[in-house]
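Partial complex: the chains shown occupy the same locations as in the complete assembly.
Chain lettering (A and B) follows the sequence in which the chains are written, and residue indices restart at 1 in each chain.
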Amino acid sequence: MANIETFENPAPQNNYVITHINEEFTSVCPITGLPDFGKIYVKYIPDQICIELKSLKYYFLEFRNMGIFYEAVTNKILDDLVAACSPKMMEITTEWSVRGGIHSTIVAKYEK
Amino acid sequence: MANIETFENPAPQNNYVITHINEEFTSVCPITGLPDFGKIYVKYIPDQICIELKSLKYYFLEFRNMGIFYEAVTNKILDDLVAACSPKMMEITTEWSVRGGIHSTIVAKYEK
């Protein structure tokens, strides 16, 4: 995967919450090969380091042609980003477009 | 009823929440024989297995010509889906179209 760059938390003494919302996420259904479209929320409390926004965009782009299930992609993003910035807390929410009349949302959370 | 297929939870170590929303549910009023229209929310924390989305769609289709009350259908979906995937938690919400100027919502919850 693309390297997720980070920078030093400018206010590590505060417990503040950062949310990045990607409204343009797309991956591929591993069964049908058809694209899935989603909205990804990355919400976290930084500890010593923060996630750099531009590298986060490139990280999301790597899923564009990857075949992966909703549940797996949600937990993979959580694992990758926790590994990248070791936050005090992180919550990943993925919201997915309608398929067959059903749309889905998944929320996974990590706490240090 | 249709078989509700499942697959192995890809992240059983996390307590994450999955929500599937069916905006196209319809069943039949057992008294008048007229159709009811609803929106069904299936929200759950998987334990060892997850519900497969396509079989969930076919499961909902079986209600299309079934005569059943709002309260009964809500609790039946909860019972069927808990039996299918043995989740840590599951909550079923059903929202119903207006009938005689009144519309109804029902929320039933299971916790392991």
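Just so it is clear, a residue touches a chain if its C-beta (ideal position, glycine included) is under 8 Å from a C-beta of that chain, and two chains touch if they have at least 3 such contacts.
Predicted model, so just to flag it, every value in this text is computed and none were measured.
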{"item": "Overall number of sequence copies in the complex as this file defines it, 2 displayed", "value": "10"}
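In this text, only the chains that are shown with their structure count from here on.
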{"item": "Rotation angle superposing chain A onto its copy chain B by C-alpha atoms, nearest 5 degrees", "value": "70"}
{"item": "Between chain B and chain A, distance of the C-alpha-averaged centres to the nearest whole Å", "value": "28"}
{"item": "Contact set on chain A toward chain B in their complex", "value": "69-72, 74-75, 78, 98-110"}
{"item": "Contacting residues of chain B [partner chain A, same complex]", "value": "9-11, 14-24, 46, 50, 53-54, 56-57"}
